[in-house]
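One protein chain omitted, others in place.
Labels run A and B following the written order; every chain starts at residue 1.
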Amino acid sequence: MVARSRWHHAALLRRWRAWLVTLCALTIAVVALAGGPPQVTVYPERGPCLADAATMRRDHPKMLHEQKHRTVVLGERGARVQLAQCVSCHAGAQSHSVVASERDFCRACHDYVAVKLDCFHCHQGTLGTQSAWRSGEGR
Amino acid sequence: MNRNDSCRDREISETDRSRRAFLASVATAMGAVSLAPGIFLMSVGHEVAAADEGVRRASASVRWGLLIDATRCRADCDACVLACHQENGLPLPQSSADVRWIRKVTLRDPKSGAERSFPAMCMHCAHPPCVDVCPTGASFKRADGIVLVNRHTCIGCRYCVMACPYKARNFVHAPVTTQKPEVPRGMGCAEGCTLCVHRVDQGKEPACVAACPTGALLFGDLNDPHSAIAQRVRELNARPLRSDLKLDPGVRFFGV
Partner (left out) sequence: MAAMTIALDHYRLSARYWRLLALLALFLAGGALSFFAMEHWGHAITGMSNHIVWGTPHVAAIFLIVAASGALNVASIASVFERVEYKPRAPLSVWLSIALLVSGLAILVLDLGQPGRLTVAMTHFNFTSIFAWNVFLYTGLLALAVFYLWTIYSPFGKPYAKAAGVAVFLWRLILTSGTGLIFGFLVGRDGYGSAMLAPTFIALSLAWGLALFLLTEAGLEAFAELVPLTDLQDRLRKLLIVFVAASLYFVVVHLMTLAYFERNSAFVRFLLLKGGQFTAVFWLGYVAIGNLLPLFWLLNKRNQPRRSMLLSSLAVVLGGIAFLYAFIIGGQAYPLQPFPGYEVVASGFDDGQVAAYIPSLPEIGLALGGFALAVTVILVGARVWPFVPRRDG
């Protein structure tokens, strides 16, 4: 009884390793074939991003997380990192949004990497509402 | 009350204290150069953050406040309420589950029978109970005295709504789709009047003040003895609501 259960565990362990190797190989193959993340549409005519594409891909979560504290708590204004700015450059030409359709900038990539993006149920992800802040009007 | 005092003292670090003293003297000097009522320089309210050039931050040298003159407010007027809702993308309230950042009230003095009408909103207390009770620190007081909810760390427990004696905190009960880009807000968080922080930081007045047709609302820096609001508050001996609670609200009333 004891011997048998030990054998059973060893087999499981061996099989578990095999599964892992297969999974890694498959992942590498898929990524290599697909050529990385989905092609997101960018609009260089609207201006350059805050940094080069590779840096942005890597650092945008950190940038945004840091800035939200600085803006909300410290009252920092005129910062380079602002969600409304991301939206104004990255909104899709048709949808005018970064999250409305599956091909929209933030959503396309986030769906692909399966990272939940829960900023736009508060922040406006769609252009259209004219922002008093950006137009600089006021009394 | 001791609880509040000690909590406030802890908030102010040593560096803050000296910077505050320095900025206060600068602000006073600048204020003395004279500013027309309702217009003020952004540099008064915002100090330059040394680390990041050109980036400004809320400064502890100012204390933003409102003066509400109920003797000038008309009972049939709700321009301030409409302006607030429009500015902040708040749908007009249909039920008690909807959000109000500002409301009009009309009161009668039972002794004299006299009626008074005025708007009420977050009082931006110096010792805010909503900040004391917030478990995560999401409810906080900015350096310049504006009491806000950091909706990135609010967990939606509603303890602040329970704690506010002015009924000024609300909870967002339903999904929101009407956000303005400069005023993000959404379901599941507590919120209240921000004193139009996004406008104030640009050197503008809150929307309610700008919309008031009778000049019953006055916005400015209570810390600056030469500001229009500080002078009027002194002149009228304007007082806060529920002064018995000793919360030192930044919103003062005359005629209530």
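Please note the rule applied: contacts are C-beta pairs under 8 Å (C-beta built on N, C-alpha and C of every residue); 3 or more make two chains touch, one makes a residue touch a chain.
The structure presented is a predicted model; accordingly, all values stated were derived computationally and were not measured.
Taking every chain of the complex into account, the absent chain touches B. When you scan B:A83, B:C134, B:L148 or B:I229 for touch with the missing chain, the hit is B:C134. Touch with the chain that is not drawn comes from one residue among B:A126, B:C189, B:A210 or B:I229, which is B:C189.
For subunit B, the list of residues touching the undisplayed chain reads 3, 7, 75, 78, 81, 93, 95-100, 103-110, 115-117, 120, 129, 131-138, 153-159, 161-167, 170-175, 187-190, 241-242, 244-245, 256.
As a convention for this text, only the chains that are shown with their structure count from here on.
Against subunit B, in their complex, subunit A makes its touches with residues 68-70, 72-79, 83-84, 87, 121-124, 129, 131-134, 136, 138-139. Taken together, the subunit B residues at the contact with subunit A in this complex read 46, 49, 52, 54-58, 87, 89, 140, 142-144, 148, 150-152, 175-176, 179-182, 184-187, 189, 197-199, 201-202, 204-205, 210.
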